[in-house]
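Apart from one protein chain that is not included, each protein chain of the complex appears where it belongs.
Order of writing sets the labels: A, B, C, D, E and F. Residues in every chain begin at 1.
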Amino acid sequence: MTTQILLNLLIAFVWMLLNESWNIVIFGMGYAIGFFIILSMRRFFPEPFYGRKIIFIFKLFSLFIIELLKSCVVVIRQVTRPKLNIQPGIFRSETVLKSDFEITLLSTLLTLTPGSVVMEIDPEAGVMFIHAMDVTEFRNSITKTKRKFEKAIIEVMR
Amino acid sequence: METFITIIAGILFTVGTYLILNKNLLRIILGITLFSHATHLLLMAINGLKKGAAPLLGENAASYTDPVPQALILTSIVISFALTAFLLVLGYRTYVELGTDNMKQLRGNTHE
Amino acid sequence: MYLLYIAILIPFFSIPFIPLLYKYVHRIHTGWFVLVIPVLLLFFFARYYFVQQTIEPLILSVPWIPSLNIHFTIYLDSLSLLFVLLITGVGTLVVFYSIFYMSKDREKLHLFYAYLMLFMGAMLGSVLSDNLLVLYAFWELTSVSSFLLIAFWYHRKRSRYGAQKSMFITMSGGFSMLLGFIMLYVTSGTFSIRELILLGDQISQHSLFIPAMYFIFLGVFTKSAQFPFHIWLPDAMEAPTPISAYLHSATMVKAGVYLVARLTPIFGGHQEWFWTITIIGLITLFIGSLTAIRQSDLKALLAFSTISQIGLIMSLLGIGSMSLNNQYSDSSLLFAGATLAAIFHLINHSIFKGCLFMMIGILDHETGTRDIRRLGGLIHVMPVSFTLTMIGSFSMAGLPPFSGFLSKEMFFSGALTASRTMGSWFIFIPIIAWVASIFTFVYCMILIFKVFIGPYKPLPLDRKPHEAPFGMLVSPMILASLVVILFFFPNLIASSLLEPTVKAILPQAFANGREWHVHISAWHGFNTELLMTMGIIILGMLLYKYLTKFRNIYESIPLKFTLNQAYDNGLVAMERISGKLIRFYMYGSTPLYLSYLFVFVIVIVGGSLFLLNGFIFDLSNNAPIELYEYMLGFTIVAAAIYMVFTKSRLISIIAVSVIGYIVSLFFVIFRAPDLALTQLVVETISTALFLLCFYFLPRVSKYVTPMKLNIRNAIIAIGVGMTLTLIGLSTQEHHLFDSIAEYYKDSYTLAGAKNIVNAILVDFRAFDTMLEIVVLFAAGVGIYTLIKLRHTGRKDQ
Amino acid sequence: MSNVLILPIIIPLLTGMLMIFFRRHVRMQQWLIVISLLLTIGVSTFIIHRIFRQGIIVLDVGGWHAPYGISLVGDMLSALLVLIASIICLMCSLFAFGSTSNDHKVHFVYSYILLLLCGVNGSFLTGDIFNLFVFFEVMLISSYVLLALGGKKIQLRESIKYVIINVISSTLFVIAIAYLYSITGTLNMAHLSERVATIGQDGLLTTVSLLFLSVFALKSGLFLFFWLPGSYSAAPPAIAALFAALLTKVGIYAIIRTFTLIFYHQPEITHTIILCMAAITMILGALGAVSYWEIRKILAYNVIVAVGFILFGVGMRTFESLTGALFYLIHDMLAKALIFILGGAIISIFGSDKLRNFSGLLLFRPSLGWLYFIAALALAGVPPLSGFVGKVIILKGGITEGHLIMSVIGIVTSLLVLYSVIKIFIHSFWGETLLSEGDQKATGTSALLPGSILVTFIIAMGLGAEWVLTYVEQAAEVMTNPSIYIDAVFKQID
Amino acid sequence: MKFTDVFLQTAIKILVFIIMTFSIYVLFAGHHNPGGGFIGGLITASALVLLYIAFDLQSVRDMMPVDFNQLAAAGVIVAVLTGTASFLFHVPFLTQTFTYVNLPLLGKTELASAVIFDLGVYMTVIGTTMTIITSISEDQK
Amino acid sequence: MDAKAMIEIVVGILVITGTIISLISSLGIIRLPDVYNRAHASTKSATLGILCILLGAFLYFFFTHGVSSIRLLLGIVFVFLTAPVAGHIIIRSAHRSKVTLADISVQDDLQDYLESQKNVESK
């Protein structure tokens, strides 16, 4: 993947040389051209095309935004209710993710989504303790969301 | 606005002075901090406020506020920060070493 | 010609060599080397004695600080010469005497002679300088050398006490005299005595003229141990005896006399001059002689006798000064007689007192005591000493055939002249003179009879007394023979020394070429003076006989009321009272000090704002203000007021940070982005430091401030706030000039920067910024050292 | 343009910074400080020489001419003070070589001494009022650190007071500058002088000038000296000497500069206040000096007396009195450094500063004793030492101006000064010898070299007063005639 | 089970890069926009403090063996030396100069000696701030 | 309706939305029973509210001044990244310093786990 990006940059640079012009627009053009060159020749590389990742990232992002909006609505509803009706608590949850970066990503996303905040993490054992605003109501949805995230993250990272 | 800010600065001066006259070391330092805030507000206020855009030529405004007080305040902020930091640590060391933050107990003459 | 300068400076230049000689030529008594200097000087100046009678006074001048009119001008006339001869003559004898007196094995001779040379040079300088400030410089040096000499045996408490006392008193006088000299300068524009004399009446009308005189008097009277400043002299007797003989009787204490004589042409003729000198002189004469009787220490007795004798000379100079008074111009020559008497007695006194001191020194040396009560009958073991002491004492008592008789008679004449010429109620002058002379007679008798006559008491003495070695006796012998010679041949010096000296003191009296010649004769026929002398002898004898009863009267005077006691208590009180006063101001408490500062600002700055009508107020130019700005402002006020009342540290710290953050928001509103950024970060770090340094520490002390104090503080606080606000409100509408800021608005062309504030910081006023980071650096590393140095310190412990 | 003016500021500054990199190399630091100070002294001498020949030197820092940039203005007053300050700094450093613990040395004591000098020299040289504030801060922060360095209880206690009081007065300084800028729209002192003269110093400006006076009074120990005795007696000897000789003098300089150059239009108010404060200062200082029995306290109060006396000369604002004040100022800087160095040596020998416990030092430390004795006499203005001439000129001015009472106060207090310093001499050098020959033989010896040099200066300054006066009078010329200063600053524009 | 700071540490690793970039931007943009050496330095210091918090003092020291006292001093020296450079051109001390050059990628770019001066400020601020913070926190251990 | 008015409407809506979300999240900080629950309000709502405002500001400057402020975008990213970490750290710290859960809490697996660990150790 790194090779592909570097190659792409090199193409952009060469493009600038050819144009004898040193500005960001020409560079951008060169990069775009390189992108398509690599896309068309992707089968020559041992690893998959790096543009794919961009799609995954975009997917993850949109997933997240939706979850964020949802979570927001939930919290606002809770807060604006005249009487609080919640059953908060901390529950244990497992994850299949391993690397630091993956776990961080997951934690970020989880914390930003409805009624859950990550508290303690043991990356070795793949265990997280999560505080939920309403354990009974959200246990299932959180676990579901977590699975979705894990899947998206794995797609991006591996 | 100028009058308003000057009066606020005045109130800060008053409170600052009151705290400085206290015998509690922390309150003295807090009073000094208030004093320097008040000084900066005063320095701004008495040289005219909102008399133009921020002194950045990129803003393309017709007039700019007086940049000199700003520059002076910047220098003054940094210096008072340096002094406050030093004073705080000095106060902390005194507190730890002498076991008091009461300036009355930090009198010299009696126990010499 | 410039040999004169060298002559004055030789003693000073010799000082560095004395310790060397002492250290490397220890075999030979250092005194022998030192002796060369006074001998040389004596011969050098004696040369002038023989030429002086005919030629004009000698003037030499070298600039020292010309822009202040300070020139090192030497003025050698007969008055100076008289003193120079005394200084070098007695100096020679004293150094010679000291060679035998000071043990070369036990004493720190290098210091002794160094001090002595310092003194000799200073004294020569004093009497030879025409410039008042140069004179003053040497004058103070004599005090300094006297200080050092009195404390020569500095391990003794009494020596230190005496040294300190003499220095403090004589230097007080000296300092005041300096002020007097400067006043004279302000009246006249010159420090030169000769020029001052020439200015004459022009300056006497000046309002500072008489004050100057009194300031100078303080110098004169302290130096010459006049009442009530005489108290230092008896304590100065802790000095080695040669020193007492030299400084504290023959020369230094006469510096005041010299100065009075020297300044008589300027001040003489003024009533204030006459009255002050005469009265002080008489009082001193009286008190001195009266007190001398009471002394049991021989040196103390001599000290008081010196005091009284100088009082005598002073009063004579006072009387003599009247010859310059226009009112008495007819009898000016009669008054001049008093001056003559003063000069003659001055010479006599130096001689016989020098002799007596040396004899006391010998007694002390040979018997180990100076206590009259332990001495007696020494005539048998020390006949030579007895003879010499007797000559000195009789001369002092004013008995023939000794020179003292002559000057004593002249003293009476002077006193009588005053009363005859100036009015009958001036009769008190001769009466005091006479009574004091009776006492003088008594103590002279004590000196001879209690020590040499009567039962011999060898038992209480520390060592077996015997006659002194010959070398030690040489100096007193010379002096004693002078006493006798001067009685029989007083005219040896009459025309060559006395007459020109009197003329130098009273130049105006002889200005119109009046003929006046000095001729001294021992026999005047049976006149009042002789009768007075006879009265003295008879009454003195009686008094001596009933001395014990007389003494009892003395003893009844409680010690508390003596001047000495007053001095001692005065010093203690001075230290105590000043201590109390200063500790009242310097209480040591920071809040108090800060309230001084703030009250000072309120009084001086606030006061001036109102008294000078500095307050101007005008709302018209104010910028508009929005609601949220009011809100922010009131939040600041609320937080600030909350800080006053809260006891919680945390809330105080939070409140101050809230204020800080709102201030940075205000900076945004005031169009100051750089400020806002900086303030934000700085506020955050400050808050962190506040918390780190104070919040998380355990609370150790709780204290309540009394309400009264709080109210006082509140008043001060409001005062400060008001003052600063009112000035602020005034200046905000008082922009009298265009700001320099206009210039910076071209910063893009001038400095290539669009951010004007940044351009000011890194270019226009980059120097400020450079130093600002130095401050920051210093604070940072300072904090580092504050914390680290302690750690290493602990490791050491 | 004359970059030479910046050198007395940046030589110490750069050397001080450089030393941070040689923290553990104490010997290296000592060499560095000596070389740097000798350089500074040389440069200052050169500057004096040039000013003497060619008049005031101006350096527009950054190339921005007055009043828009910061100008350094070297007139004779500044240059003389810079030279003396640098000399004193060298002396105190020499003393510090032997009298300061190694702990101090590796904790940047020399760096801070140099920074202090940088602040002091800068304060003397700057021609910009805000820049003066900044230099004050450089000086003060260094003094805070030097005072607290070591962290003994008494040091912490006194430095916290000192810092608090000074920080507050610094804030007042900024406030005063704010007012002044608001009214006049400028910061350059020559420009200020010109502008204040145009409007003739109205009531508001006088009020502002009095705020400046309050600030400088505190810094110089004029009446508001309560911070001084404690802090001077807590500092290590070499540092105390440095403080005594330099710190208050910068305040005095600031008063001289502002009240002869800018605010001289209402002397009946401002200068009368200065005179009254001077009188009270002399009296209180003398009271303190005679009442204490601790060397440090006595000497600290002596500093105060001198401040009062110098300001007496300044307050009269005549050519003569200003000449005297400057002469006395120079003398006092040298003499105070000297006496504090020697006093510090005495303290280190006895290990205490309680006079009553001292005795008989003269036997084993004769040189120290005689140096001290001369210093004591110089301090009291005994002729022919340096103090005498200054004293005479000021008194002459005082009497000429009709300030008889002030002059008497001046004389009486100088007498009390003499009493107090001689008290120290008598009690520490005379009396039975308590120390034995081998006892602490080495202590106090580091004072001898700087002590002798300073004594030489003091004697030379008294005997060669005329020579010194030619320079001092040139300085007084500028003080009495601000237009010389103003013209020099603005001549660059033409 | 072993609870770790993995979330914090990884997040901070990323954040520090953002903050550092920002601080350098602020440093160099200061000439035309709000900012400059002082703010830039403080922001860098914030980044370093974050590192200290997330990791321990020693490991950060191992990563960046910088004596902050010396960094601060070096900053002052840099600032002063930009001033003394003017000695070479016989212009007054601290005379700043600027020029415009065409650089690849950036186009017409201003080169100002004031930026070097500001760099000195930047270094000093970092050095000082870090000195203060590390001293105090070590003391309170 | 001109372009400027359009932009102003969009920006106005975004800003007001953001403001209201922020206000509500503040209310949440007041109303919710313990620090753990409040963290939810703070991390999520505040984030979203500020994001809306910043987005509004970005659009405003982009369309009125033609400035695409990288600083604002960076700000958005930064808020995104820091808010969850901050929330996580605060409540973790709260739990570690034994701040009790509100009474209405129904479950604390972490506490149970820690206690069981302690029991194991003590055995």
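Observations, loosely collected:
Everything below uses one rule, namely that a contact is a pair of C-beta atoms (placed from the backbone, for glycine too) under 8 Å apart; a residue touches a chain by one contact, two chains touch by 3 or more.
Going forward, contacts and distances are computed from a predicted model.
Looking at the choices "ABC transporter ATP-binding protein", "Na(+)/H(+) antiporter subunit F1", "NitT/TauT family transport system permease protein" or "Cytochrome c oxidase subunit 3 family protein", the name in the UniProt record of the chain not drawn here is "Na(+)/H(+) antiporter subunit F1". Looking at the complex as a whole, the chain kept out of the display touches B, C, E, F. Only one of the listed residues, E:Thr10, E:Asn33, E:Asn69 or E:Gln96, touches the absent chain: E:Asn33. In the full complex, subunit F makes contact with the omitted chain through residues 8, 11-12, 15-16, 18-20, 22-23, 25-27, 29-30, 35, 38-39, 42, 46-47, 49-50, 53-54, 56-57, 60-61, 64-65, 67, 69, 71-72, 74-75, 78-79, 82-83, 85-86, 89-94, 96-97, 99. Although one chain is not shown, part of subunit C still touches it, namely residues 626-628, 631-632, 651, 654, 658, 661, 665, 668-669, 671, 673, 676-677, 680-681, 684, 687-688, 692, 696. For subunit B, the list of residues touching the undisplayed chain reads 53-54, 56, 59.
We adopt the following convention: only the chains that are shown with their structure count from here on.
Using the contact threshold fixed earlier, the set of chains in contact with both subunit E and subunit F is A. A count of C-beta contacts for the chain pairs B-C and B-D puts B-C on top. The most central chain, judged by the distance from its Cα centroid to the centroid of all protein Cα atoms shown, is D.
Note: centroid distance subunit B to subunit E, computed from Cα atoms, is 26 Å. If you average the Cα atoms of subunit C and of subunit F, the two centres end up 81 Å apart.
Here the CA centre of subunit D is 37 Å from the CA centre of subunit E.
Contact of a single residue of subunit B with at least two other chains is seen at positions 20, 28-29, 42, 46-47, 54, 56-58, 68, 74-75, 78-79, 82-86, 89-93, 97, 103, 106, 108. The residues of subunit A that reach two or more other chains are 107-108, 118, 120, listed in rising order. Of all the residues in subunit D, the ones that touch subunit E in their complex are 1, 3, 6, 10, 13-14, 17-18, 20-21, 23, 59-63.
Per the touch definition, subunit E reaches subunit D in the complex via residues 69-70, 72-74, 76-77, 80, 83-84, 86-87, 90-96.
Every residue of subunit B that touches subunit C in the complex is listed here, in rising order: 1-24, 26-30, 33-34, 37-38, 40-42, 44-58, 64-68, 70-71, 73-75, 77-79, 81-86, 88-93, 95-97, 99-110.
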